[in-house]
Each structure stands twice: as C-alpha cells, then as structure tokens.
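Before any comments, here is the structure.
Removed from the display is one protein chain of the complex; every other protein chain stays in position.
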Amino acid sequence: MSSITGGLADTKQTAASPIRSSLWRQAFRRLRKNKLAMAGLAFIVFMFLVCFFGPLFSPYANNKINPAIMNQAPSFKHWLGTDLLGRDVLTRLLQAGRISLTVGIASMIISVIIGSILGAVAAYYRGIVDQIIMRIADLLLTIPSLPILFILGALLSEWKVPVEYRMYIVMLMLSFVGWPGLARLVRSQMLTIREREYMQAAIVLGLNDRRKLFNHMIPNIVPLLIVISTLSIGGAILSESVLSFFGLGVMPPTPTWGNMIDAANNLIDFEQHPWLWIPPGVAIFTTVIAINIFGDGLRDVLDPKQKK
Amino acid sequence: MKNNVIEIDHLSTYFYTEEGAVKAVNDVSLRIREGETVCIVGESGCGKSVTAMSIMGLVEEPSGKVVDGRIHFEGRDLLRIDKHELRQIRGNDIAMIFQEPMSSLNPVLTIGMQVMEPLMEHQKLSKKEARKRAIELVELVGISRPEQIVDSYPHELSGGMLQRIMIAIAISCNPKLLIADEPTTALDVTIQAQILDMLRQIKEESNTSILLITHDLGVVAEIADYVIVMYSGKIVEEGDVVELFEHPLHPYTQGLLRSKPIIGQRQDELYSIPGQVPNPLELKESCYFYDRCEHCMSICRTQQPVLHSRAGRQKVACWLYEEGVSHG
Partner (left out) sequence: MSTYLMRRLMYMILILLGASLLIFLLYAMMPGDFVTNNFKLPAERKAELREIYGLNKPVLERYMNWMNNAFHGNFGFSLSQQKPVLTLFNDYIWNSFLLAITSTFFTWLLAVVIGVVAAYKQYSWFDTMVMIFIFAAMSIPSFFIGLFLIKIMAVDLKWLPPGGMLVTGSNATGMEYIKEVVHHMFLPVVVMTLLGVGSLTRYFRSNMLDVIRQDFIRTARAKGMKERVVLYRHALRNAMLPAITLIGFELPGLFGGSLIIEKIFNWPGIGQLYMQSFTVRDYPLLMGFTMFIAILTVIGTLISDILYHVADPRVKL
C-alpha cells in the first residue's frame, strides 16, 4: 500500500515539476533584469573569490612577523600597508574575509534550520507544542540580544575556550539569538498558507499529512526562506563584527573584519594608522550592502506578496 | 435631437507589461447624449473599465497610457487639458462610482468628511454648509438617521449603504455625466435593484447622462437607452437597446444574449460561447472573435472588420454584413 502511494506521489512530483521549474526560471529571468541586484550578486561573488583564492597569490600569506616593516603606510609593495607586526594588511584582510563570510553564512544556515523547523512544527501541530516553542521564542525576543551575546562572549573567555574553536562557538551564539525571529516568521507564514483556499482544497481532497506538508506547505515557504536567509547573512556578518570588535567574538590570531577594526581601540593606531582599521570596515559595509541589495532583488521576484 | 454631452473619438489606451504592450482600449469612439444612459457590456478584460478610467484621466501611469484619441467635453479635449483643469472637472462635471463600495471609501475618514470633500473643493462651500449639504445628500440616497451616519466610519456600514454613499458623493456637485463602473456587481440582488432604481431616478430628476459599465445583460435591459458591446478592446456592436436586444447582429452579441437565462424557459444546459478570450498580447490583424465564431470565414482570420452603420443607430463590426465578401 505504501509503495502505491509512494509511486503516486512520484508521478505527481514529475508531473508538477515542469511547472514548478518554469516558475523558478521565470523568477530568475526577472532577477537577471534587475541591474542593481545583479551588481550586488557580482560583488558578493567577487568578494568570495578574492577572499578564498586571493591569499594564494599573495607573497605575504604566511603572516610572517617582520618588525623591520611594521606600521608602514600603503605603498606599491603593500597596497594597504602593514600592521604593527609587519604583516601585510591586504592579505590579512582577505584572510579575515574568509572567516567573516564563513561565520556569517554558517550562523545563517544554523539559525534558518532551527528557526524554520521549530516554526513549521509549531504551525503544523498547533496546541501545546506551538505554545512551548513560541513562548520560548517570545522569551528570547524579550531579552535584548546584544547583552546576551556579550555575556556568552565573556563566558567563552572565562572558560578559556581555545582560540581556534571560538569561531565555531560564535556561529552558534549568533544562531541562538537569530532563530526566534525566524521561527516566528515561518510559523505565521505557515499559518497563513493553511488558511489559503488551495490548502483548504487539499484538506477537502483528503490528502494525507505528509503530502500536505511536503507538496503544499513547504514549497510555498521556500521562496520566503531563501529571501530571509540571504538577508540574514548580512545581519550575521554585522553582529560578528560587533562582537569581535569588542573582543568577545572571534579573537586574534584568527583574523576577522571585526577584530581587525579593534586596532582603532588603540589611540595611536586610530589617529595615525587608519589603513589598519578603515579597510576592514569598508569591507564589511560593502559586503553587507551587496548582500542586502541582492536579497531585496530576490524578494521582489520570489515573494509574490511584496511584488510591485 | 439632443446634444452630445461627451464625444470620444479613436480612444486608445495601452498597458505596458514585461511581455509587451496590451491594447486595453483599441480605437474606441462613442457619444453620450444629454439625459441618456449608455451601457458598455463585455466580459472582464474587454477594456470597458479602462475606457471609463481613460475618460476620468485615472489610468495608472507609467504602466498604462492613453496613446491616442480625443475626448470632447464641453468644448474641451480632456486628454489635452492640464492636470489642474481636469481635476476641476472630476467629481464636479464628471463623477464616478466604483465596483467595490467596501474598499472605495477611505477607512480612516468619516462618511461625512468624504461626502463633504468635493462640496468644499468644487462648490467652495464652508465646512458648516458642506456638512449640512452632506446630511441632505445622505438622506437623498435613502439612508435614515443621516446625522449619525455622517459621523460614522465606512466599516460601520453595509455594502449597499456604502454604495449609496458613493452615489451621494458622485451626485453632490450635480455632474453632467455620471460614470458607474459595475456599480451593482459586488452587492446582493435586492440591493442591486435599489441601486439601479436610484440611478434611474437621478437620470430622470436631473437629466444626468450615465455611462454604465457592466457585464450583466439584465442590468442593461433594465436601465440602458443605448448599448455598446466591447470585445478585446474594440467595439464590436452598438445600438439602441431595443434594436440590439431584438436583432443582435454580431455573433458575439448573439452569443451573449443566448447565454442569458430566460424566465419561463428551462433549459438543461445554459448556452455558453465556446473557446476563450484571446491573449491580449497575441492579437494579430484579424477579427479578434474569429476562433470562437460559428460563422468564421477566411477573411475573418486575416483582416479586421470595421464598425459600420446598419439600420437606425445600430453599428456592427463583422465581415458577415460587408458587401462583396464571399460567405462560407
């Protein structure tokens, strides 16, 4: 019996997929027409390429400490100058970009997974499950996230977490404060879909739970999830930079854009060696703006509610 | 012979979509005489509402645009006067009633305020005078307790009452032309009749011309003096209501009339015109109705018929009635 329904589901899937894929194709065609969004995407791709492959071509990738050339201003040899240990700032900036981008994306993935699963479960089962999940989410949304992050960051330091693991824990911390909002969004979206006519029709048709969930509800929130995920990468990169700037996130020697700006906490570096902290700030700003513009372009083509 | 209140010549309004231009109104000409009720009938998407919006100058730019034509009204061409002048005509000399009374009134302003607005704007009444007049108007459209009603908000009234309010707003400045875009579609049947009665009463008492847009032939039969049938942005047939109902010429009009149930005659299946309205993006040089037409000829597929006069005021755009066309 189960094999029969399975087979039926499969034929349904193949029958529906051309329509679905053409909807996606239509969305991508419209996205390609959005010049601003495409520029954003191009910049994101560029940033990834230079951060992940750029250091391979840098003669200074070994981060060798060289007191002879410390704190040099930008020159042809060192495009963005050198830091107080004589390391090449540009190379470090790209290496930091790897970490910052990775932390941003990883924490987005974790919080989207937690948030959408919990949100979907809450919306689907309603009742007590919904109550428990949403009350926890409410609770976490009530407490300001920055102090929570600070405390967690301080805990890491007190517990002497090895520096190389900190970046993974920072990802988890950011997901911890990121999921409640996502769960709430997914839940409300699912509840709206439940009330739509086609869902009512699916119920009248007597489709089983799994079919309802996988053929009707999940596909309908995927576009929203893609949009939210993209936009939340930007937020995660910003949060990571704040934490690292205050010395509570990822710590040196692992470079991130945030902890590179930490140089500005030193009065002399702040006033006299701006090449140490301005480039990482500009890198954060440009990357996040590109992500936000691209995410907004995605929203225009994927989220029909926001379509103009 | 009565004077024409408004003369529309060769009006064309296009909408520009990602897939291409849609000719929503395609070379439409019509006249409305003083005190006459003209109905435009057609299926949804045939351009009847866009015609009304073009007259009012309310076509959404930049997606839509009136690309050609003239609209003569009191010696002026509404398409060529400036915005300021047009604004003084709207709501004053030409007023409009819309399909959805529920959403056509502003939810956060009182009924009174919304009735008073055109009075203060066009008739330059003071706030006090406007309020007095608003109460009279609300009473005129048959709503009891007008003093309380003017201080209530739209959500506190029923759809039928709101449409009466819309009518009160529309007639507040004694317009020469009243455009009603599907004014009864969203309402219950009993309310529909009351609203139609009210429109007829307005026409008789103040000699207002009415342009009524509808897809309901019952409404047409009840109120129209003159009927215009539109299909895919073009007029396919027009004529006095009696002529047209008794001798429909265009196969589309015939189809429309056949698909209307007749009281006293039970049919097992109601007639419906086969096929679907053509995609507005894929219109070619042909009669737009050819693939649904039971009299389709070879010329219908390659050339567009022109609207020509027949008996009386009746006009039709169909190759069946053209001389020298081989039938069959």
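Order as written gives the chain letters A and B; numbering starts at 1 within each chain.
By definition in this document, contacts are C-beta pairs under 8 Å (C-beta built on N, C-alpha and C of every residue); 3 or more make two chains touch, one makes a residue touch a chain.
Not measured: the values here are computed from a predicted model.
Considering B:Pro62, B:Gly264 or B:Gly324, the position touching the chain not shown turns out to be B:Pro62 (whole complex). Of the candidate positions A:Ile148, A:Leu185 or A:Ile218, contact with the unshown chain belongs to A:Ile148. Touch with the chain omitted from the figure is made, among B:Leu30, B:Leu105 or B:Val316, by B:Leu105. Contact between chain B and the absent chain runs through residues 56, 58, 62, 87-92, 95-96, 98, 100, 103-109, 117-118, 121-122, 153, 155, 166, 169. Residues of chain A that touch the chain left out of view are 36, 135, 138-139, 141-144, 146-148, 150-152, 154-155, 158-159, 234, 238, 241-242, 245, 261, 264, 270-271, 274, 277-278, 281, 284-285, 288-289, 291-293, 296, 306, 308.
The criterion applied here is as follows: only the chains that are shown with their structure count from here on.
One simple way to say how far apart two chains are is to compare their mean CA positions; for chain A and chain B this gives 53 Å.
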